[in-house]
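One structure is given below, encoded as structure tokens.
Yeah, one chain of the complex is gone here, protein chain that is, but the others are all in their spots.
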Amino acid sequence: MQRIGVFVCWCGSNIAATVDVAAVVEAVRGEPGVVCAADYQYMCSEGGQSAIRKAIEEYGLSGFVVCSCSPRMHEATFRKTAAKAGLNPYMVEIANIREQCSWIHKDRQYATEKAIILTRAAVAKLNLNTPLVAGESDVIKRALVIGGGIAGIQTALDIADAGYEVDIVEKSPTIGGKMAMLDKTFPTLDCAACILTPKMVDAASHDNIKLYTYSEVDEVSGFVGNFTVKIKQKARSVNKDLCTGCGVCAEKCPSKKARSEFDQGLRNRGAIYIPFAQAIPNVPVIDRDACIHFKTGKCGLCAKVCGAGAVDFGQRDEIVTRQYGAIVVATGFRPIALDRLGEYQYAQCADVVTSLEFERLCNAAGPTKGKLVRPSNHEHPKTIVFVQCVGSRDTSGCGKEYCSKICCMYTAKHAMLVREKYPDTQVYVLYIDVRTPGKNFDEFYRRAVEEYGVHYIKGMVGKVAEKNGRLSVQASDLIANTQMTLEADMVVLAAAIEPDPTARSIGTMLTASMDTNDFFTEAHPKLRPVESPTAGVFLSGVCQGPKDIPETVAQAGAAASKVIGLLSKEKLVGNACVAGSGETLCNGCSACENVCPYGAIEYVIREVSDHGKRELRRVAQVNEAICQGCGACTVACPSGAMDLKGFTNLQILAEVDAICR
Amino acid sequence: MQVSEREMAKSILRISGVDTKKCMKCGKCSGACPAFGSMDIHPHQFVSMVEEGNIGALLESKSLWNCLSCFACVERCPRNVEPARLIEAVRLTVIRRQGANHLKPEEIPGLLDADLPQQAIASAFRKYSK
Amino acid sequence: MQKLSEMMRARAAELLAQGAVGRVLGWRSGGLGYDPSPAFFHSAEQLPELVYNGFCAANLSKYLIKAGENDGRTLVFLKPCDTYGLNQLLSEHRIDRDKTYLLGVGCGGMLDMEKARGKGIKGVGSLEEAGGAVVFQTLYGEKSCPRSDLLLEKCIACKGGEHMAYDELLGAEETAANTGFDRFAGVNELEDMPAGERFDFWRGQLSKCIRCNACRNVCPACSCNQCVFDNARSGVSAKANADSFEENLFHIIRAYHVAGRCTDCGECSRVCPQGIPLHLLNRKLIKDINAFYGPYQAGADPDSLPPLTDYTKEDVEPGVVTTRGGATGC
Partner (left out) sequence: MPIEREWEPLIVAFCCNWCSYAGADLAGTSRLNYPANVKIIRVPCSCRVNPLFILRAFQRGADGVIMAGCHPGDCHYTSGNYYARRRMTLLFSMLDYMGIESGRTRVEWISAAEGGKFAAVMNEFAGAIHELGENRRLGDIRCKNYQK
């Protein structure tokens, strides 16, 4: 039996003016378990709190009810009061007689009656309270960053600089991501390589950062503070420790038919190759599907020319198991496939290119050494038409419903760069809206129009057709209300961007939620934008939604600071009000597991003793470090095995009974 | 009985099943339209004029008869607005006011010639029959 | 049927002899012809008692939970509709699929002895199914009745002759085709009543309940180790109805507990000694689930997520109950 004290607060006149506090005290004296009841002017003041502490000692209270303002206001205060007096802080209940009683009712009789009922409900609940202790767990002081683009690199650098170990897992042979492919960056027109490659070098040489390139996350288990991750290191067929990065192997490789991923297929590469000159690590990789040796058993020229003896045809995929306290997803994006947007003739005409391909065509390190030429005949283009919103804002199913956000700005950048380098080239941009919210963004776009003479036309393209070696672009001009046909040498499509296709499986492994477009969902869209709802999983870059480089870097830093905050803790204190399953009642049906938004429930086969009978059963097990205490599982459970501490079935039923009495 | 333009707009939306509010005014329909040059009011204008209830001008428009019903605009629209259905609904409104059918199935065999695409016949039926 | 029974006995004997299965779960004749009951057979010697006829309506899948406590595989005979219950139990991990050998048997529709009694067929000593008729040997002489007149409610609403799961099929050609019966007709009829009449209907029906728990015990979805009604800590435990509220409460909670998991096997109504049309509660929930969340048949696919453990962001609001014309104060 509990020994309960009831303390009714006047809150000055806030409560006492409408509720007869003395009557409340009298009315609850006889409630089951109540051994003392008192009122006081300000319960939350030091005087009020010390009165509670005194009563705890004097009456040997096992718990108490405070009738006062909302628990959202002072529940924490009174829990501390309890703790100070040696009581478990969860042996406190609040009856909200201010916000939900005295402030809304004018009639003293009604308000007093309601206050008594609310107090009885709190007493009834408290009678069933049990001391709760929030679980603690250790934090492994190492973070994993999935993805080695600018988002992943920045996050890793920030975490590493704070003194924590970080691993980067990158699926391609080098870090750098999409940013490494870009020529210039808006709105300042810095060279992308000039600002990115030093960061890549920093990441590679940082004592706290370990790179797993040409590697994939294979399996994730565990929870916040203590994840176990299996990383699959794919066979490079080149020994990283021996290779000097001289590049002779790639030069000599006789197979030159593979499409260069880095150059967007505008150039071919060898079967053994280094993706680009500044690749990190600067170690080649053998594309086994393209390699003559792997296909026929012959050739082996690369091994012969390698002075260091680094080529190793026998290398195999390896699984590395590592532990982490936090995981950052930075899986990035890719442009969508344009096969459902046939009107642009992308697949048919070589001179219709995507913006990312255009970046490579402008890039001094690209396939044309930075000379802008038509891919079909290597001639200088006289007219270029840029088309925006290709597959973005599309609800017809051919593209994506969302705005890809970055296209307006990079198109203005491309248009401006072309006009600057080749003033004889006419540039048209066909747009629906030009969206430039960002520092110096609109000024940038206006400069393209006003200083560089780029023709912006509001209207969309109906079709592109090849005619006499040129491209005819039929489009509407909505301002002039005409339909026009532009003769162009090149058409550049601002293709919508979508999350990297690996994101979905990574999301599943992490039990991190995603939206219908496969972008990761944030824990709160405004207040927790870099955290996933899954504790210990953080989001960086485009994997969460389209964003440009400055925004990505800012978000990467924010995610890093959240990770640092987590790793700096010695122990993680969990939520005390967690779900728990009674193993003899559990049927093992998985209903709770299916509704848990956090993946906190797993099923184990365990020996259960039920009425003296011992048998192996499949039972639910709640990981208290992950459970957030929503209670979804408790209602899904058909047998009532699952219950929520602090809000148990019996506690809530007791409140119902007390109110309806 | 005089029907207000507002009511007519409503009935056109109902006949066509088109939600004009989905339009984001990109003009792709007009960019794709092969009959654009022979139209006085263009596909994208149809959408916004119906949305605004500006039906009188549409009823008089020769675009109703120059639309090929090729559905290029429907095919290309990124928002599934389907302007051709709207044009069709306006055309129907006009035809219903005029009364009789202007093309009967019996007349078809006489009109057939080898170069006439099937689609043109279907289109003619759409335009000249109730 | 006779022939199928023989085939079943032969196949069971074979599998027992091979050691492929440790026991057989089937129906044992009760002596009167219309009273076979579920039974385990452990050896070939016991098998002659195994029968299969029009009165083997009992779904055996739930007994597999108990059978799973033993070593080895259990051979079980399942009619097409029984396999839905089996799948549901599989999806809830109540049965280990590896420990079962599913022998799907054809079914020509199961029969209702109550209907025969209603036709004045009493004092039955034995019976025989021949062609489309059942011939009863009674104290008052031989009586015959067309099979179709005796079909159980659940068989009139047959889900079709396809087995949702099996290792082997026997006599599947015996299976009757779906009759095209609208299983929601009874629900619709109730929905069309004024609320007051509906209330009276249910009060009248549920007040007959004697809390024998037969509906619960037979239900393949009711497989809890300990039922909430037997658990003092559940807050709703009760052995017998103390008043009209508890009559309602028991059946509301029971129907709700199996919502989204009920395969509409109709066993609850079949076994109710008081003849309460309990299937009308379950079918209401099934009808709602189909209407609100898309067609769903529990047990058709063991990998599907039951509707109450799933959601879409566009789900209807609970207010739909009122707006489509719910009960009012009348």
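As written, the chains take the letters A, B and C, and residue 1 is the first residue of each chain.
To be clear about the criterion, a contact is a pair of C-beta atoms (placed from the backbone, for glycine too) under 8 Å apart; a residue touches a chain by one contact, two chains touch by 3 or more.
This is a predicted model, so every value here is computed, not measured.
**Q** Using the contact definition given at the top, list the shown chains touched by the missing chain.
**A** When the entire complex is considered, the left-out chain reaches A, C.
**Q** For the chain not shown, which residue from A:Gly33, A:Gly48, A:Pro71 or A:Gly574 touches it across the whole complex?
**A** With A:Gly33, A:Gly48, A:Pro71 or A:Gly574 as choices, the missing chain is touched by A:Pro71.
**Q** Which residue, A:Arg79, A:Lys114, A:Lys234 or A:Arg360, contacts the hidden chain when the whole complex is considered?
**A** A:Lys114
**Q** In the complete assembly, which of C:Ile65, C:Leu169 or C:Ile253 touches the absent chain?
**A** C:Ile253
**Q** Just checking the interface: what residues of chain A touch the absent partner chain?
**A** 23, 70-73, 96, 98-101, 103-107, 109-111, 113-114, 117-118, 121, 513, 521, 533, 577, 595, 597, 628-632, 634-636, 644, 647, 649, 652-653, 655-657, 659-661
**Q** Mind pulling the chain C residues that touch the left-out chain?
**A** Chain C touches the missing chain through residues 187, 190-191, 195-203, 235-236, 242-246, 248-249, 252-253, 255-256, 259, 281, 284-285, 288-289, 292-293, 307-313, 315-322, 326-329.
Quick note on the criterion: only the chains that are shown with their structure count from here on.
**Q** With centres defined as the mean C-alpha position, give me the chain A-chain B separation in Å.
**A** 47
**Q** Measuring from the mean C-alpha position of chain B to the mean C-alpha position of chain C, what distance in angstrom results?
**A** Comparing mean C-alpha positions, chain C is 57 Å from chain B.
**Q** Chain B touches which residues of chain A in the complex?
**A** Residues in contact with chain B: 343, 389, 393-396, 398-399, 432, 458-463, 474-478, 481, 483.
**Q** Quick one: which bits of chain C touch chain A in the complex? Just the residue numbers, please.
**A** Touching chain A from chain C are residues 69, 91-94, 223-228, 231, 233-235, 257, 261, 305-306, 308-310.
**Q** Using the touch rule from the top, collect the residues of chain A that touch chain C in their complex.
**A** 584-591, 594-595, 603, 610, 615, 618, 636, 638-640, 649-650, 653
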